[in-house]
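Comments concern the structure below.
Partial complex: the chains shown occupy the same locations as in the complete assembly.
We just call them A, B, C and D in the order they show up, numbering each chain from 1.
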């Protein structure tokens, strides 16, 4: 089953085992050329495993991997046309930045002037010109990060793989480098597959996000789609900070969602039964009587403020722009916009 | 309100601190005493030695025993001291250390990163081999080496040392390499480097601290070896320890303790100076990963 | 099929000398030794079968039983003693003392010395007419006694003492490296909890040095079974047979007493007992490793 | 014709080397080419030598203790016969029968004896004896113990004791010989004679030997023989029982036999115990070396070489027909005894190395353990010979 328009990367029925444990079982994924795909998911869900399989660093127990239309399931990593950036950067500690960047090219026996050209291009682009003779130990975190990207860059390949490249950095640097990577993608136009478990990164960088759990892709869609129309409870809870508020209740035969005193009319008819309503904090506005409770914590974030309140024994959060004069202990009423709410069935799937 | 204090606290010499230094000094005595006795004995004359006062300082500094030990003491009809063995020992130890460290590093690398089939069994057997007394290896090894005409030759004794050094060095390197991030290995694979290239250009340069540790342990072990040198080196390549034995160990002949001590210290000089000069690297190397079991 | 075929072949190729060593040298020799232990070989190997006669004689030989017993006493005390003293030295040097590197070198140098003559020195030092005892007695402590080497019941401890002198420096280095790797914040936490320094070393640092101590114990144990030079230099197995050890027993019977069959039987028994002692440990470690992996 | 010989010995110390030199000079003078391969210490030398045999690369000439030490090599056909040299040189006429016995295997001579060590010696410090009113060396054990008591009372260590089992075994032999006599001594060690082994004399010997413990200082255990000799030289101790090689230590300290120190037979000795070294000629498969071996046997037993060798090593010539005037008084006394047929081979010559080991272990154990009673010890001793 080869795709009709060749994908940059195509993963078919992939199966991966570690010893007896099957970590990925029958995964399919098509990534378009020039796409920025983010693999997002909790720790241990198999993100790195999948990425390593695409890179050719892991044994594949079944299925196929195609890159740029070629079946590379059993090809050597170097022959797959990929570059990879690791969480720990994996810079060669005894080599200078220059040697780190050109090691792969020298191994491949490339001509000297071509190596020099690529080195110059990458080091200009990443502002590494001044650092070429330093050892990795003499670089800051952000600089190491850039060298690691440079090492993928000089390979001039179509597909870049990133495995949590920012997670070792502090918050401020992470924010800065995130934007750098975004710009890099815009200027290079490569296909990028980017693993993270930081959702800000996922939201801001991705063309599409693949949300994984236990080796299975839960949803593969644009960031906005994932955020606003999560495919299931797991995705809904995983994306967004603070997390989406969930209210479990019933769908009644007369087209209402009820939970305790709360009753919300549905905009389309759905089969009756137990269900969960999900509302993001920013879609709840203070005032009104749909929800009511006691404020427990107020978190002023500067640009906005998150207010936590206790609603019929359940912690809920709402977000308002700017500061808020609400105080813990105060009772508040709130209302929400059903247009932005999500409904999930008893299995947790979106209705 | 307590009286106002400001500025740095008065320096306190605590009982604990005094106890600490007392402990250290008594340990210095314990560790240095043998060396001290060896040194003063080597400087004594025969008459002073016959007085049998091991702690008494020599009446005068008399280095003749050292000269004798180095170039005059007899072993059989040859009276060349330990100097001939010195060169032999160097010829045996240097290649044996170099080869066993290289091979051990290679083993550790192959076992930890490539995990080939049977690797675990190999490692377990190797460790078991490290626990076997040497003596039982002698006859079959002699036979085997004789059959390939390596018996009583320099390459033969070097080979024997390499074979018996492998378990320890492999253990050190394997334990070191499993503490390194696998990503490094993966990155090199993506860069297209193969088995040997990754080893020589990435892993080996990274394991300098461990090379130092392994080389020092191996060096001491091989330099101080007596039995293997005696059995496998052959008359022309006998290491320094065998010559030391010939000077020190006599059954019906008389003994000169000053020469014995001087010869011993001369024999120990090379490993000792290595420890004194590169002790710092040794500690650093051990800190770099030998510790993690 | 994790890696491309020729690459895996490279790994196997790199390991092939070691495979050869293990199969030919270790396994081959062991098989040969086991076979010889069932023969009547005297000076030279002969294939004159004797069944279990050598084993029977071995266990009738009180000297061998004594040697095994001594090996256990020596092994336990030596390894334990080195670990304790090495740990204490490391802890002392960890306390930011002056001249640390001088102390460290001094404590480590015995490891570079061969036993051939350090044994002789220790024999002098512990000799009741030459060494420390008369010196102290001369200084007024008339009742001071330190005559281990000449005392049947104490001689094995004299061997232990000299062994500890040689081996504890290595433990010190390993332990010190381990201590330097411990998070400084634990020290701070302990100070806030008001825990005295010695208690921190005992209850917090020591348990964390497990791997370092295990590495040290492994290195030391490799030496224990082969202990020969030390005993020869220090006591020659005496007084009587009180410091006889298996390696010496094997060596004597092989090269002195023309009793190869008995020597190989002794080697086999020694090997079996080592395996019996080590195997449960390895198995336990294997099981814990599995369990831990399973939990992750 | 080149006659190369690689000579493997464990003689490495100064005096020993000098002795070997005597053989070597003559050997080379007669056209041989000498190559030394010496390893000190019997166990080390054996290890090196046996491994060379295993490898099929034996040295030309191997120093070997006379007697059963070399038996297996001879029986395995690894050594060359010297019968032709012995016949030509008339060894049977010039060597003591006990020596001849111990170089013959199934009636054929395989060893060339090079030197004999008398081992029944009691060396004593003449100044110490004089100062304590002991005028002559004691000749009975009662006299001996009385003299030792005198020394002990004077604060002198009576016996300079080398506390290593091999030394103790030699002292025990001296006591044993004094109790059972030459014939029965040989019966024990050659035949394991049950009657002698169960006789009271054995128990008495063990008792006397045990009594020696009381005259030994605290530092004796593990002591090297030369340190013990040194105690006599320094006047710290009265007597030392040792083989004749101890004379070398006295000589090094500038002491002269019969003037500064005395050499007497151990009390009540009925003969002179001895141990002897010889050259064993290994089969090398090389005709030149075979020829060299014959020359070596000839040279080593040459009368002049014998005297020079004995002089340097402190030992006794293997021939009865040499000029003894150059030897010291002790050696001359020993020669007389040899000529009188009073030489008794020690255990290293008459029993297998395995038994030597067991016997040595036994003596070491017995001496180290004061609670070991003589009767049960006698039983244990007999057991060794019953196996």
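The definition used in the following text is that a contact is a pair of C-beta atoms (placed from the backbone, for glycine too) under 8 Å apart; a residue touches a chain by one contact, two chains touch by 3 or more.
Note that this is a predicted model, so its numbers are computed, not measured.
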Copies present in the complete complex, per labelled chain: A x2, B x1, C x1, D x1
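To be clear about the criterion, only the chains that are shown with their structure count from here on.
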Chain pair bearing the highest count of C-beta contacts: B-C
What's the chain with its C-alpha centre farthest out from chain C? A
So what's the Cα centroid distance for chain A and chain B, whole Å? 53
Calculate how many whole Å lie between the centre of chain C and the centre of chain D, each centre taken as the average of the chain's C-alpha atoms. 38
Specify, in ascending order, the residues of chain C that touch 2 or more different other chains. 2, 45, 129-130, 251, 254
Any chance you could list the residues of chain D touching two or more other chains? 42, 47, 54
Which residues of chain B touch chain C in their complex? 16, 20-21, 23-24, 27-28, 30-35, 37-38, 52, 54-55, 103, 106-107, 109-111, 114-117, 119, 122, 124-126, 128-141, 144, 163, 166-168, 170-171, 175, 194-196, 199, 220, 223-224, 226, 241, 244-245, 248-249, 260-261, 264, 267-268, 271-272, 274-276, 279-280, 282-283, 286-287, 290-293
Using the touch definition up top, name the residues of chain D that touch chain B in the complex. 6, 9-17, 20-21, 24, 35-42, 44, 47-48, 51-52, 54-57, 117, 224, 226-227, 230, 233-234, 243, 245, 248-249, 252-253, 313
Quick one: which bits of chain B touch chain D in the complex? Just the residue numbers, please. 46, 50-52, 74-79, 138-139, 142-143, 145-146, 151-152, 226-227, 230-232, 235, 242, 245-255
